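This report refers to the structure that appears directly beneath it.
Here the complex is missing one protein chain, while the rest keep their positions.
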Amino acid sequence: MIDKKRFEEDIKKIRVTNPLIHNITNYVAMNFSANALLAFGASPIMAHSPMEMEEIVTQSSALVINIGTLDENWIKGMEIAAQTAYRNHKPWVIDPVGAGASTYRTQTALHLIQEYHPNVIRGNASEIMALTNNRVQSKGVDSSINVEKAQNAADWLAKEHHTIVVISGETDYITNGQQREFIQNGSPIMPKITAMGCTASSMVGTFLSINENSFMAAAHAMAIMGITGETTAEKYQSPGSFVPAFLDNLYQMKDTEYSNKLRQ
Amino acid sequence: MIDKKRFEEDIKKIRVTNPLIHNITNYVAMNFSANALLAFGASPIMAHSPMEMEEIVTQSSALVINIGTLDENWIKGMEIAAQTAYRNHKPWVIDPVGAGASTYRTQTALHLIQEYHPNVIRGNASEIMALTNNRVQSKGVDSSINVEKAQNAADWLAKEHHTIVVISGETDYITNGQQREFIQNGSPIMPKITAMGCTASSMVGTFLSINENSFMAAAHAMAIMGITGETTAEKYQSPGSFVPAFLDNLYQMKDTEYSNKLRQ
Partner (left out) sequence: MIDKKRFEEDIKKIRVTNPLIHNITNYVAMNFSANALLAFGASPIMAHSPMEMEEIVTQSSALVINIGTLDENWIKGMEIAAQTAYRNHKPWVIDPVGAGASTYRTQTALHLIQEYHPNVIRGNASEIMALTNNRVQSKGVDSSINVEKAQNAADWLAKEHHTIVVISGETDYITNGQQREFIQNGSPIMPKITAMGCTASSMVGTFLSINENSFMAAAHAMAIMGITGETTAEKYQSPGSFVPAFLDNLYQMKDTEYSNKLRQ
């Protein structure tokens, strides 16, 4: 269960300290993720060149690696960034977008996880299952599959890599292999908008930067995404007008409003 | 003439089956095109690395190649993707953005067309003319030139490459060199918004995935773009607010509303 006081404290801390969050993310998500972090109170930076990875990671408070539009040039930057984060004890989160949709993505994600031990892995059910070599077919970036099976996969993955695993979905699931958290907030419109999941990962990075408990940070971040989406969907039921309203809510909603709306 | 029943059937089919559409498109258009396909009912995937092209194309129902922000690394992925689509009889569409603005773009588009035979080529008038080596100067990405001359160029191009050619404009023109279709729907505000043409190409890919008749698929896709734009412009006459409203309409409008509003 999320402790409401600690949830509020984390939100306030982000808004007071404006932590610098380094995002190596995909072309589709970059603008929306940057605007979401800015609206919520963080300072996003987007950078991927191997030539500056050590300096940027060292200055940042957390790192987000998202493999959504992967290629060989970007992998080099991801490798140095993840290594630098690991060596300097900077918290980092990986979003294995499309794991299962290609061997290339599955293997790149697994390599980064095995070598550089992210604090959190966040994906949808099929991506998380792909990382367990369960050979579940991933239909592109989204997919609806057996929820329980996916949660078992997440538990296994969390134990195997001593990390936190988050599955985004109708109910968000956060696990360290033993402790489990469920977030009920959200809206069915959210999967109809691109980069919502990617932005959730950037939000996880934001909370990791100010909360040393990675499990709690991941749960808080997913709660922010779900509550903001649910609140937005009360007035906006179509994906176009949902986007600006979602950003407005990230900017306007107070920590107490967030904690009051939490459904677990 | 578009058959209204078949138009409605195609729309329903997309919304029921959510076809996976693989887009190798430009940085400017990616977010908007992904959101447009999601709103309308397709499942977009954006991927460009040569390392995963065969797998991604093989899983997808159609391929969209857009050369808007071309470079050497991306051409490699486009080449494998187009080749894989051609060999596996996956339908694909090319958007020769900026053909005529540089030799590099013109030649890359012509190479892909000659070697891998796209089902549809969709561009604006100057881009289509550039592909016929008519030496028409292209002013960047948009341009207004002699409509009849452009249509003759499109006819020639369609016959030369045994394909369908679409010219977007005030009136959209679809030709296979003999059969011709004109779509009157649209709004003058649309050229004031970036990535509208690119998104039209992604929409063509979407209809190609569920209709084996490429001519009909192209006409249906252009009709969707024109009707959605025209409907949106009834309430939104400025480009900023037009964008979210356009996505809302793609999401909300029923197949019968589309067929009723069709103007040919």
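We just call them A and B in the order they show up, numbering each chain from 1.
The working rule: a contact is a pair of C-beta atoms (placed from the backbone, for glycine too) under 8 Å apart; a residue touches a chain by one contact, two chains touch by 3 or more.
Not measured: the values here are computed from a predicted model.
Touch with the chain omitted from the figure is made, among B:Ala195, B:Ala218 or B:Ala233, by B:Ala195.
Here one chain is not drawn; of B:Pro44, B:Gly68 or B:Pro91, the residue touching it is B:Gly68. Only one of B:Asn26, B:Asn66 or B:Asn176 touches the absent chain when the whole complex is considered: B:Asn26.
For the options B:Asn133, B:Asn146, B:Ser238 or B:Gln264, the residue in contact with the chain missing from this view is B:Ser238. Contacts to the hidden chain, counted on chain B, fall at residues 26-29, 31-32, 68-73, 98, 101-105, 139-142, 192-195, 238-241, 243-244. The omitted chain makes contact with chain A at the following residues, 20, 27, 30-31, 34-35, 38-39, 43-49, 51-52, 55-56, 59, 73, 77, 243-252.
Please note the rule applied: only the chains that are shown with their structure count from here on.
Each chain gets one centre point, the mean of its Cα atoms, and the points for chain A and chain B are 32 Å apart.
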